[in-house]
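So that we are looking at the same thing, I have put the structure below in structure tokens.
Left out: one protein chain. Kept in place: all the others.
Letters A and B mark the chains as written, and numbering starts fresh at 1 in each.
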Amino acid sequence: MAYSVRDIARVIGADIVGDGDVKITHVTDLDNGTVGSLSFAISRQYVKSLQATQASAVIVPADLVAHCEMVALVSDNPSLSFARAVRYIYPADELIPGIHPSAIISDECEVANNVAIGPNVVINAKCTIGDNSVIGPGCIITAPCFIGAYANLIARVSIVGPASLGERVIVHPGAVIGSDGFGLANDRGVWEKIPQLGRVVIGNDVEIGANTTIDRGALQDTVIDDGVKLDNQIQVAHNVKIGAHTAIAGCAGIAGSAKIGKYCGIGGGAGIQGHIEIADGVQVTGMTKISQSIQHSGVYTSGTAAQDNKTWLRNALRFKELDRIARRLQDLEKRLANKKG
Amino acid sequence: MAYSVRDIARVIGADIVGDGDVKITHVTDLDNGTVGSLSFAISRQYVKSLQATQASAVIVPADLVAHCEMVALVSDNPSLSFARAVRYIYPADELIPGIHPSAIISDECEVANNVAIGPNVVINAKCTIGDNSVIGPGCIITAPCFIGAYANLIARVSIVGPASLGERVIVHPGAVIGSDGFGLANDRGVWEKIPQLGRVVIGNDVEIGANTTIDRGALQDTVIDDGVKLDNQIQVAHNVKIGAHTAIAGCAGIAGSAKIGKYCGIGGGAGIQGHIEIADGVQVTGMTKISQSIQHSGVYTSGTAAQDNKTWLRNALRFKELDRIARRLQDLEKRLANKKG
Partner (left out) sequence: MAYSVRDIARVIGADIVGDGDVKITHVTDLDNGTVGSLSFAISRQYVKSLQATQASAVIVPADLVAHCEMVALVSDNPSLSFARAVRYIYPADELIPGIHPSAIISDECEVANNVAIGPNVVINAKCTIGDNSVIGPGCIITAPCFIGAYANLIARVSIVGPASLGERVIVHPGAVIGSDGFGLANDRGVWEKIPQLGRVVIGNDVEIGANTTIDRGALQDTVIDDGVKLDNQIQVAHNVKIGAHTAIAGCAGIAGSAKIGKYCGIGGGAGIQGHIEIADGVQVTGMTKISQSIQHSGVYTSGTAAQDNKTWLRNALRFKELDRIARRLQDLEKRLANKKG
């Protein structure tokens, strides 16, 4: 299938500099550009690749057009325009509605129109599934839930506590939604389980990565607002609230009752302590530990940078006496001040 | 369904201050209290919420009774009493015994009385399942194992190495028990797999979170003692021993042959190095790296606290030369001491 640059420019709302009749058959990055490929560059950092690429067309900001020997599509936001071009050139597979004969679906379920339910799906609870949704192979739903229109549970998703998923929610394989929160009371050293009664409430346009886990709330709900994007292997504990359009990278952990604002970015492997609040627009870098509330937007980091192990070890030993080092410094300062006087 | 405060007080062993006939229909936290709700407060920190709540009854320690306008149930351990009240008010679903026709169960299995085996379960190994246990939908057992009475494998649990699970064990979806340990021998750069021969031995009253993985031992067994509680996405490597009544929060990793004592608490995302020993009663805070044995109970932490990224970067650069900084300080101290002399 081939598309003209003109067609693509129209779809993504870009101006063309060059020949709009050039045919595009696929997309690549700049370094792997070939005849027929569409690529993109976001900044001057890519000028060399832009000059060397064999791509037939590129999406670029206006200030890079001069570096394009091929046809350019001009965009203020080349990443976004490229994403939309890719969706146009590679449309999603058409949904083939129907319930696979191997699926085991409770009579209490309400399944809307144009829904696809795959092989070996088990739904043994009262569940409402919206129009045009896909429940992929091996998904298991054992608790009452509402799934909005155009949802896509790719495969092997488990929903085991009461839940509500908005429209256009995507859930990747191995994700678990609605598992019991880690609620324990202690009886002279021995832990007793606190039954978990809350739901998981997920807004529209949320994406949930592979093997990510989202526990149901204890008494209230665990809430993931509209447009939140969760990467793989993230742990979201009970009662957590994640504000709209926040993105969280792989392996991050959000402890119980933490509240994360809107438009935040949480780096991979970061850890957010329980019962704290993070303001809107906060960026947390990868593997950072956040153990106190953050009131102001900004970028936050903890930890130290990697060094060769021997040097690190010497420094890490000094860290263990850092307070003492600071006090010794203070002493010296005082002694020198006294001498002066 | 409604319960009188008197009934609840009897079940949880609390004294009543106020009208024992008050009816309770549900539970909430203080801030969401409504007519008919039971709530709880554990300390003076909650006095304001206690005074503002609309809950009909609260479980409180004796020193908070004076702040209760509603009926109070007096308990030394309100969290625990509340947990028990919740279990009383929201009893677990009754087990409906039976083997779903889609389950594929080896003839070698011994299934005791009153067991429920869900849809799409596969058990193709010699397995003994105790009375009143639930093997939820999609569970897969491919290795010989013993599962005690009143076990609950919620859904989609995999047991793929030889294992023994005690009574009342709960396993959440996506958990993997008995996978091969990461045992490798190196032949001039190339890794060769060391076959893993041990079991996973899990005591009574253990809870295992969603997507948690517990590897089988290499030569010995991996052992999880009675009452241990593991949250989601925890990795327990081969030969690990976890002492009774230890609780481990989400995303923690325990490396091979580590031995953790009884009554420990390991925070979320913490990492325990292999082949070390941690004493009884040790608390490890979230995201802490434990790379040496700990002989004494106490609270242990590593890492640094988060700062705004620019300040952090300046400090992190200094960390890289911290040993040199300490030596320079020492030099100054010597020089000043010599001047004195």
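Just so it is clear, a residue touches a chain if its C-beta (ideal position, glycine included) is under 8 Å from a C-beta of that chain, and two chains touch if they have at least 3 such contacts.
Because the structure is predicted, anything quoted here is derived from the model rather than measured.
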Checked against the full complex, the residue among A:36, A:227, A:256 or A:274 that touches the missing chain is A:227
Considering the whole complex, which of A:7, A:131 or A:207 touches the chain not shown?
-> A:207
State which residues belonging to subunit A touch the missing partner chain.
-> 27-29, 32, 77, 79-80, 82-84, 86-87, 90, 92, 100, 102, 118-120, 136-138, 154-156, 170, 172-174, 207, 209-211, 227, 229, 231-233, 245, 247, 249-251, 263, 268-269, 286-287, 303-310, 312-313, 316-317, 319-323, 325-326, 329, 332-333, 336
Taking the full complex into account, what residues of subunit B touch the chain not shown?
-> 104, 120, 122, 124, 138, 140, 142, 156, 158, 160, 174, 176, 179-180, 182-187, 189-195, 197, 211, 213, 215, 219-220, 233, 235, 237, 251, 253, 255, 269, 271, 273, 283-285, 288-292, 294, 298-305, 307, 311, 314-315, 317-319, 321-322, 325, 328-329, 332, 335-336
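Keep this in mind: only the chains that are shown with their structure count from here on.
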Please work out the Cα centroid separation of subunit A and subunit B, and write it as a whole number of Å.
-> 25
